[in-house]
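Every protein chain except one is present and positioned as in the full complex.
For chain A:
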Amino acid sequence: MFKRLERGGPTVRFRFEDEEIEAVEGESVAAALLAAGIDTFRTSPLGPARAPYCMIGMCFDCLVSIDGVENRRACQVAVAPGLSVRRQSGARRVG
């Protein structure tokens, strides 16, 4: 769905579900997943699939679980080596 403008630069590896994702240092988890062709972040038995909408922390549609902590906004978290990112399903409750 997205491609990078530039090649090169330091990379970071992390996991999404059972895949290994290579990201560019400094980018957000949401950007790294979109660049890797992942376009569904969240599935829900109650509603349709969702993916990032605003990319600036407003819509909360990019929520994922990161290192076991649910409801993290993927567009607001920078990639870091070894992160373990998972899809969330079902309703989101924050707080």
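Going forward, contacts are C-beta pairs under 8 Å (C-beta built on N, C-alpha and C of every residue); 3 or more make two chains touch, one makes a residue touch a chain; residues count from 1.
One rule holds in what follows: contacts and distances are computed from a predicted model.
Considering only "Acyl-CoA dehydrogenase", "Spermidine/putrescine ABC transporter", "Cytochrome c oxidase subunit 1" or "FAD-dependent oxidoreductase", the record for the omitted chain gives "FAD-dependent oxidoreductase", by its UniProt protein name. Residues of chain A in contact with the chain left out of this view: 1-6, 24, 26-28, 31, 34-35, 39-41, 46-61, 63, 69, 71, 73, 75-76, 78, 92-95.
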